[in-house]
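In this view, the complex is presented without one of its protein chains, the others remaining in place.
Read from first to last, the chains carry the letters A, B and C; within each, the first residue is number 1.
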Amino acid sequence: MSALLEVNNITKMFPKVRANDGVNLVVEEGEIHAILGENGAGKSTLMNIIYGLYRPDSGELKFNGEVLNLSGPHEAIEKGIGMVHQHFMLIPVLTVAENIVLGAEPGGISYNKKKANELIREISRNYHLEIDPDAKVKDLSVGLQQRVEILKAFYRHAKLLILDEPTAMLTPQETEELFGIMRNLKNQGISIIFISHKLDEVKEISDKVTVMRRGKTVGTLNTKETNEQELANLMVGREVVLRLEKSEYNPGDVVLSVKDLTVSDEQNIEKVKNVSFDIRSGEIFGLAGIDGNGQTELIEALMGLRPIKSGVIKYNNNNIEKLPTRERYKLGISYIPQDRQQEGLIMKFSVADNLILKEYKNSQYSKNGVIQYKRVFENASKKVEEFDIRPTDYNLLAGNLSGGNQQKIILAREVGSNPKLLIAVQPTRGMDVGAIEYIHKRLLQLRDEGSAILLVSLELEEIMSLSDRIGVIHNGVIMDILDGKSATREKIGLLMAGSQIEAKKVEV
Amino acid sequence: MNKILKSIYMPILAVIIAIIIGSIIMLVTGFNPLAAYASLFIGAFGTLPNIANTLANAVPLIITGLGVAIAFNAGLFNIGAEGQYWIGAIVATWIGYSFKGLPWYIHIPFALIGAMVAAGLWGGIVPGFAKAYTGAHEVITTMMMSYVAIYFSHYLLEFGPMMEKGSVPQSPLIKDSAIIPTILRNTQLSYGIFIAIAAALFVYWLMYKTVWGYEMRAVGFNQRASKYAGMNVPLNIVLSLSLSGIFAGLAGAVQILGVQHRLYDSFTSGYGYTAIVVALLAKNNPIGVVFSALLFAALGTGSQYMQLNAQVPGQLADVITGLIIFFVAADKIIEVLKSMFKKQKKEELAS
Amino acid sequence: GCTSKTKQQSSQPNSTGQASKNKNFKVGLVTDVGGINDHSFNQLAYQGIEKAKNELGVTVNFIQSKQQTDYVTNLTQFAQQKYNLVIAVGYLMKDAVEQVSKEFPDTKFLIIDSDITDRPNVASATFKTEQCGYLVGVMAGLMEKEKNAKLNDQNVVGVIGGMQIPPVDSYIAGFQQGVKAVNPDTKVLVSYTGNFNDPASGKQMALTQISQGADIVFGVAGQAGDGVINAAKEKNIYAIGVDADQNYMAPDTVMTSALKKVDTATFDTIKSVLDNNFKSGLVYFDLANDGVGYAKPIKDVPQSIVDKVDEYAKQIKDGTIKVSDQVQK
Partner (left out) sequence: MKEILLNPQLWSATLAMATPLALPALGGTFSERSGVVNIAMEGIMLIAAFFAVLFAHLTGSAWLGLLGAIVVGMIVAVIFAWAAVTLTADQVILGMAINIFASGFTAYLLNTIFGFSGTPTDTPMLPNINIPVIKNIPFIGQILSGNSVIVYLMIILIFASNYFLFHTNLGLRIRAVGENPEAAETAGINVIKLRYLGVALSGLFSAIGGAYLSIGLLNSFSTDMSSGRGYIALAAMIFGKWTPFGSFGAALLFGFATALSMQLQNSAMSKNIIMMLPYILTVLALVGVGGKSVSPAADGVPYTPKK
């Protein structure tokens, strides 16, 4: 095998940060090369340099032995470099086909829709990535959007495929499918750079692992010769606790009781059908399911963000289904929404302002309608320290923090207010192991203090390691509620896929 | 510190570039740019009365600019402040002349508040509710309502209910008790300037220190997250468009009570449109609005004086004004020039 | 002949004491927001002061106001700089002139289209444009009875105003009365464009009236009136110009124009101040003193009609006919 890509001593400065600091990397032909590193270690920056989106300050790239001097992504694409970005680079109002062929459309002046759709069907057949070319991207689930991103790279015949955290939003099944594709590609001699925060995935799929820390490459290992603990420690620079210690399950009174809840979406299609479950204080109730099976509608209904069709929602034995969202917050409910940038934060507000996004009207922070900024800042400096939000300057705009730190703002706000009920949707999405460790610790702590927690996650691993009970949702119906200790990955997986009978068999 | 310095010297350099281009135009067209700029400056700031007139011209721009800035802060483009200004002016005039025997401390606030309420409803009811509940774009509704307001004023004045008996389409003079007195004789500067400054401070306080401002800004930046945080998004849209109208209406009222003392029949005041630039140039910061309004007012008074004393035609004054605004907005040109200059220097060194 | 003589005079400043004295005589003109290109009174006032510069050798200067609040400031600037006569164009400046003239009693002011009477240093030029409107109305009414290629057999004429304001409505009122006086059955269509600066809407307004049968249209709408004339030309009917003789715009179409001699008024007032016989208060410009009138009609208008019009003019001059300035609804 020979080196397809050589990264020599690349340095990239951003105002205030040295994002890449003398990075070296060699990717061989036909290998899957994983990159690991904490949030902000410089992985995406490096990939963007390879893809021609950023110009390095110094250092050199070699591709196929030839020095690359990229002036933009179009040149990288020409050379055969493809990239699936960490944050989707899709245009929601355009169709799948339009998104995929954009910039390299088939045909002459006119957009040849037939040809484009044909080409896409062909690729999606070849790689077993089913997709409707005429669907609008905005109507697709995240998983399918991810698929579009990958198809975009295939369409351009990449010889080197960069996948920047492609699995962060995939279900286990989808991840498995993706791995199948990756192996297939590898067999065809295509090289893949794979970025993930999930050590098990790295272990499963990659041939080599390069670990980055603070803009530097710390080392490259053969995957076979290492283990998850070693990788985690290398990446964080300290001993990381991968297995969580969980205290005894000690449930109290019912805090949230949902009965026969039915919710429709904007098109008046029932997305949640007659759902019932209870959550008690001191318990974590995990809701497992494939994305798009009614989780969003269920949660939004619980929070008063979406009208319900029928059913009852009781909180501490009081009906709350008619209460506006704010009133529900006032009762001591907290909520970590799925999309931190669109739903959880005002990106152009400061960290301090974001930390009071739900409580600014409370007497604690405002008097006669005037916000008491002294208290707001006191709260901010306390939370910044307690939740280790970096940088510590709470006057910075939330948008200027990294995704991980943005998540910590939300966490500080929602967990820090000691809620009686916390609804957490994908609280660790895209976070590094160190950060996940911290968030999990906080959730367990909250449970031990007697809060009830509804944890919605697409990641089985997370659900299984945290939950005391697990509800599995499929097509708007709770298929079953399992005991957290005895539930197996296999069984949950089958329920998620909608197969109750198969699941029963596993039990026996 | 460096940032502050940069935020000052960039616009100044940009103005200088505009001045140079303006000079070229004047030289080509046969005018003396030195004399022209000198009189532009003297006209704006040269004498006490001129300063007073500049301040007086700034008053309606500050207050209308605040109105536009409030809407921008809430993520809404109120392009119809002009019409809200007219509604305010109409109501203030009506209250000003139809109530007799009120003491000034009742009459003036009465007129101001009446104007604000009417203009607030004008901006809030149709554009606000339409936006909040049907999604009708506020650029269309505010613009259309603005034309309606202007024709409404024509209707009132041109042989309509507000026309003064006699032959000219203008309203009666407001009563003395409704007049905001002039500060400096022979100028148009009234105590309205204090209302303008107080308004700026108030809006700053409102937008940055109160829960209402917090909510409006949150909704302006991200409606979805605001909804998720439990805020009433439609209410905030109505509220901010109303508030925007309230200030535009206040501007109309202050102008009537402090300067015009009656309503004239005219096609536009132009303040509503200039206010958009005033607000944007101030990056929608209420305090910044005061300064960018002053810039525009100075250009206005200065260019009148420039016509008189440098014989530069009024239209050329508009050309210069346009250029100055253009380059103040495009102040990155300084960086472009700097890098060009550096490059050249490097090349010189190399050769 | 007279013109060339005075020109010579002013070009030789040393030849007489008169010219150099006049050179120190300063006249300032403040336009209203319509500006100097308004094809209307601002422009005519400007032409008046230009004429005074050329013929009387006086020094002239002008400012175009950008907004209403500029009026006081601009008038004050001239007064402070010791201009002998300051001319304010338009009734919108009434309050401003009243205020400034009080502060500067030594400066003389002339305001066009207004009625300030109580100031010793202010003259108000008032134009009886209903009279010239009446005459062109008479001409239109009589033409309707004619038969020629441009005239249809419907008895309809139209008038298009800019805004519903007195200087416009007086023309319209006179026109209505003039038409009715000679041809009571004629339908007079009255429309307004709502502005003075949009010739496109002026044209469509005229086309609308033409579609309703009008074959003579009278535009009283500043620049918007350009569109009226254009429409008349396109549809091969007649137009009537306003303020100045607008025949040059469409020689076969503009059959006459109603004249409002603002230029004469300003020129005469400058002269009167120079000659020390400035008269304050209302100064009427009417048919009697040739302050208003109508432009020489084109040859499509038979001499008999012109004679008839002149007869009416005489009756107005001697007071037999009184023309109202109120538009009939």
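Convention: a contact is a pair of C-beta atoms (placed from the backbone, for glycine too) under 8 Å apart; a residue touches a chain by one contact, two chains touch by 3 or more.
Quick caveat: nothing in here was measured; it's all calculated off a predicted structure.
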I'd like to know which visible chains would be in contact with the absent chain if the whole complex were considered.
A, B, C
Hidden partner chain, touching residue among B:F41, B:Y191, B:W212 or B:F326:
B:F326
Tell me which residue among A:N48, A:Q146, A:S191 or A:N405 touches the hidden chain in the full complex.
A:N48
For the chain left out of this view, which of B:L13, B:I183 or B:L280 touches it?
B:L280
Note that chain B touches the absent chain at residues 29, 79, 126, 130, 134-137, 139-141, 143-145, 147-148, 151-152, 154-155, 158, 160, 273-274, 276-277, 280-281, 313-319, 321-323, 325-326, 328-333, 336
Go through chain A and note every residue touching the omitted chain.
48, 51, 53-55, 72-74, 77, 83, 85, 88-94, 98, 102-105, 107-111, 152
Footprint left on chain C by the chain that the document does not show
35-39, 43, 46-47, 164, 189-192, 194-195, 197-201, 203-205, 207-208, 210-212, 223, 226-227, 230, 248-250, 329
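Basically, only the chains that are shown with their structure count from here on.
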Whose C-alpha centre lies nearest the centre of all protein C-alpha atoms?
B
Determine which two chains are connected by the greatest number of contacting C-beta pairs.
B-C
Roughly how far is chain A from chain B, going centre to centre by Cα mean, in whole Å?
46
Quick check: how many Å separate the C-alpha centres of chain A and chain C?
76
Chain B and chain C have mean C-alpha positions lying a whole-number Å distance apart equal to 35
Per the touch rule, the chain C residues reaching chain B in their complex are 28, 33, 35-36, 61-70, 72-74, 76-78, 81, 91-92, 94-95, 103, 114-115, 163-166, 194-195, 325
List of chain A residues in touch with chain B within their complex:
303, 305, 324-329, 335, 337, 342-349, 353, 357-358, 360-361, 366, 369-371, 373
Seen from chain B, its contact residues with chain C in the complex are 49, 53, 56-57, 151, 154, 158-159, 167-170, 185-188, 255, 259-262, 264-267, 269-270, 300-301, 303-305, 307-308, 311, 313-315, 318
